[in-house]
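A single protein chain has been omitted from the complex, and every remaining protein chain is retained in its original position.
Coming up: chain A.
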Amino acid sequence: MEFLANVVTADVLYEKLLSSLKVITTGILTNLESLLFDINVLNHFFSISLDDILGGGLYSGEVNEIFGSPGVGKTQSCLSVACHVAGTLFKNVVYIDTGAGFSSKRIHEVLTEKCVDNSTMNYVNPMTRIQCVKTFEIFHALFVLEELKKCLSSEEDAFYEDVVLVVFDSVASIVSPILGGPKSQGHGHGMMVRLGRALKSLAYDYNVAVLFTNNVVSDSNSSYTKPALGISWSHMPNTRIFLHQSEQNPPQKFMKITKSVRMPLQDSVPISINESGLH
């Protein structure tokens, strides 16, 4: 009986979903003034924000992926979303860091800027709403996720009751080293799928949104890049967001949804990065 899944009819689940669904805004708004006007951007003059193309934001129960080349701003996106959740939505974030990219200094900077903007200094310091776990190899990462599930279900620590977002930055840096090799027998892929499933069940069973980042590799069939970790991984995320920069004007970035189970795929959204995170 231990291994039996919970079998329900869809109307019961729908009722449950309506009461438990959380839509977490990313706080990445398109600010027209901050746009650097080049021809590409002019097409987006009346553009919409990332939340619009995501259907309101990140949904609890889903896993989302941001992928892009090194230095394009994946970690910045994660930090920015985490700050928005902590500083504006007053909810908690667990940040799992595999590449030592987490910077509390940067978090502090973004939060200070944000709070000056909105002039809403909250009584609980938003920085206590973000917890960071560092892990550098896949077995430890799986252990961390397992521990996190225990914490989320135990209700002992008040912190975990308010967790709505889990950030995992990045999957590629801990999965890539174990993939391939002449005698791997698919063990690397097995571990990768295990990690993906752990993230999925974390999102669904504990009603949180999961956001992870992935690298890109060059595509042998074309001059473009494609997400790393191959085809088996590509089935993992519910939503995939491609972060890339404008060729003419590198500080100008764009986000584009390349896969979604809920939303139609639309045009890119312009993004820029400054002191107060992403805009």
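In this section, a residue touches a chain if its C-beta (ideal position, glycine included) is under 8 Å from a C-beta of that chain, and two chains touch if they have at least 3 such contacts; residues count from 1.
One rule holds for everything that comes next: contacts and distances are computed from a predicted model.
Asker: I want to check something: the complex is missing a chain, and I'd like its UniProt protein name from "Mitochondrial import inner membrane translocase subunit", "Cofilin", "DNA repair XRCC2-like" or "Mediator of RNA polymerase II transcription subunit 27".
Answerer: Record says "DNA repair XRCC2-like".
Asker: For the chain not shown, which residue from A:K74, A:K114, A:R129 or A:H189 touches it across the whole complex?
Answerer: Answering carefully, the residue with contact to the hidden chain is A:H189.
Asker: For the chain left out of this view, which of A:S201, A:S218, A:Q248 or A:N274 touches it?
Answerer: A:S201
Asker: Give me the chain A residues in contact with the hidden chain, please.
Answerer: Listed in rising order, the touching residues are 3-11, 13-15, 17, 21, 63, 185-187, 189-194, 197, 200-201, 203-204, 231-232, 234-235, 238, 240, 258-259, 261-262, 264-265.
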